[in-house]
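Next up is a structure, given as structure tokens.
Every protein chain except one is present and positioned as in the full complex.
Chain nomenclature is as follows: A, B and C, assigned in order of appearance, with residue numbering initiated at 1 for each chain independently.
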């Protein structure tokens, strides 16, 4: 048993933390939030240069990491700084899926992702699929040497900025069968693909994507026809570890901002941090933070093993962090008072990151159900 | 709309509160707890004399009350004083069922109940019925002019002291059908009826009752064969209002004991009631107490109306009081510290009354399910 | 004890309901139900409709143009307005300033200002909070110095709700800098058109512009705009805060919110079944409903006691805490119900706009409302302050 980071990960953590604390200030980030693309190309390039994207890929795929603890180390730091850049979408989901399923020619994109040259989006969820990962009603029909995609994709994060969308579509099976789902690499400017983009409440952008008879060559398919689900599940597992770690990082910042605020802010003639009722609430947050940290360690540490155990630990982590995160976000705002209600204050953004993370891949209740299903399995 | 007690109820409340505060002291009650019978015959006689039992019956049945607010007024006071005397079992359940179903000759017992001369017990629950009110596996078989009862009854409160048991048994229908259940008036010394008695954790006594071919005359049946369920449901509704009100009373006492303790007990050189973290927790308890009070008013006020609305308000009250009661009991003990862990301290008994009330007729979760079922109905 | 409404009260409820059926414009109730803002025009319009009916000022004495309703009638009116998705009446002039003027204002002030509140000529906002003061109102720093027949006001107010629409502001200002905290404060009425006043928007975390900073630089205010006596403003301020507490429980809002959550959860599918049938979601809804049933009765108990002349005491603090907890819990359920469609930043849906919102009906505003309503437990005396008050009263003044 060993709970220390390896030297490499410690260095990655240090350099990423330093970079973000120097460059990704509240005002820089608030400008990005107001921007058109949902992220900063400049910051993106520097993250790639720092090796942050490469750390999310295995050596086999051209990176120098890719394990659960690489992902959790990177995303905890991103979370601490409230980073909205689409690493989860372009690298973990998009790049990860291509690395898992792509042929040699398709895999060239992974190298570009690691270099920071390409943006991706994973167009998987649909207007009525909610958090069900196998519910795909978009169809892929073979027409000679071509494939025709028809359907709608919902809340596709980073879709507008993406050079390619990775679109899931059904080639066979019932609407929620795990069999019969394929993935296709679709350049954003493909005819028949249209989107309505919008900003997200917690930063970044997404789009509703319409696939109105999009015609693709058969070579656009990633992997075998109808056999993509297991790679999707793997990629989502990695994304959920990332999201849990990111939320942990954001919770750390929220708690630290609150601690600092209570020490400096005075009311009724004394720092409000001297009021015992608030002290005990901060103690509660710190305790939950340790719980969340351990939950992330459990999830990251099981990412490479048995799939059921992996998913059980992920569901546990996401349920715990869903509950603890809500407490941290709400209590941090409450203990700050009005200032935390203003958009420009750091905590406001951090609290939104924490709470809205519940809405990707399932909230605490959904994760609890999943944990129960997996426990019974 | 009017939330004031009538003058009669106000007088009843005053005299009962005065009596209990004078006579039902902690030491008197602790002696009763150690006693053999589970209650004090002396106190019982005086409660009857005060008209407390009569207040639980309508004029038609020989009493002078019997409405929801009569019941809640009486039981809130009983709860405040932590009374363990079996008013719920003898009067509300036993007496209430005889009053509802009995013929003139059987109903003579009601008069004796009101006079304090008779003890009753309702032998309804069975070892596997848990909180399901229609689950009756005990059988009643007609054999000429006799009826034979066979089965087991679980946790029959006040069974040892009861002069008569009111035993539910099935004459037809499936094990959990509401149709086919009859009630029988069974003198405690009837052959074939045996019991194993024991003390209850929160005071009073109960017994496991075995009916091993108990032979009764047909005249022992209360009401029509197989048609008792609706009267059982009515009696249980009254008992649940009583239990909710009793728990409210106990919660008032727990909170008041805590408030007083915090004002007098000093630690680190000051009354612990000056510590803000404890002050805020007391405030939370007081808020929940008002919630519980309103829930009891809602339940008591709907006792006489439409059965679905009645049960909806009862389920709501019992769920809320289950949650709030646990908070009040646990936090009161916690804020007291060690002293509240000792059996002889008033709060220890009061806290047990609060928590263990959840185990009669269904805990908070069971009441929530019931609320949902009734909402959907 | 009797939980039912009298025949008169039921008839009154029917009258209110008919009025709302007839006079509440559908586009207005739609906007409220969908969580869209009304803008100044919308508020003005509803204000005028109520004024025409004579129902704009339920809490005013009849001599000043109030309705002469008792507490139960006012409760019924509020309940029906929430149920019908009527806009909230902007409270600053009607419910906050007016009671102060009616009790402490001069005859001239009453005659001049009160009619203009009713006819909408004056839109008032509040100048209470200051940066750095928070719940500790008495530490305010904005000062007014008497020069001849004017006060010269300098300082800054904040959290001024809908100040961008207002043409008048009532302010707490410090007129005696040497006095102790709560002394030396005065209550001034200030025309927002006076030179030296600047209103700066504060954007809240959900992207809405609902509150403002108001800056005062050498603003000249005629001495006749002083309410009551100089340096006695704290008395009037406390009186105002007591009145701010009407409908503090927000029962009607919670009821409407819970209905909206149920509507949404009936239409959202979760694993092939409506979300409302999911046991965990259903349990959240049921517990909130159970809590609300109880709080609603607590509210009526207090209203009923008030109707028979008893002054609400610490109970209003309890209602504030429990009421905001329930509303916030309902907001949390709504965002859960919306699933992935909680994610879009729907500020246009909240503030009005022409594009249809993203996602299924009812999902667009819920996440923004969840964050916006964190304010409920902060503003108007934070829940911590309310608990301090409860402890102070109930712990024998030891707090």
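Here is the rule we go by: contacts are C-beta pairs under 8 Å (C-beta built on N, C-alpha and C of every residue); 3 or more make two chains touch, one makes a residue touch a chain.
Computed from a prediction, not measured in an experiment: that's the story for all the values here.
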Partner chains on view for the chain not depicted: A, B, C
Contact partner of the left-out chain, one of B:206, B:296, B:316 or B:374: B:206
Touch residues of chain A, complete complex, unshown partner: 1-6, 69, 259, 262-263, 271, 273-274, 276, 279-280, 282-284, 286-287, 290-295, 297-298, 300-302, 313, 316-317, 319-320, 323, 368, 371-372, 375
In chain B, positions touching the absent partner: 125, 127-128, 130-132, 154-155, 176, 196, 198-202, 206, 208, 265, 267-268, 277-278, 326, 330, 333-334, 337-338, 340-345, 348-349, 351-352, 355-356, 358-360, 363, 365-366, 368-369
Chain C residues that touch the omitted chain in the full complex: 279-280, 283
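Note that in this section only the chains that are shown with their structure count from here on.
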Distance from the mean Cα position of chain C to that of chain A, given in whole angstrom: 38
Chain B and chain C, separation of their C-alpha mean positions in angstrom: 44
Contacts with two or more other chains, residues of chain C listed in rising order: 384, 387
Junction residues of chain A - those touching two or more other chains: 277
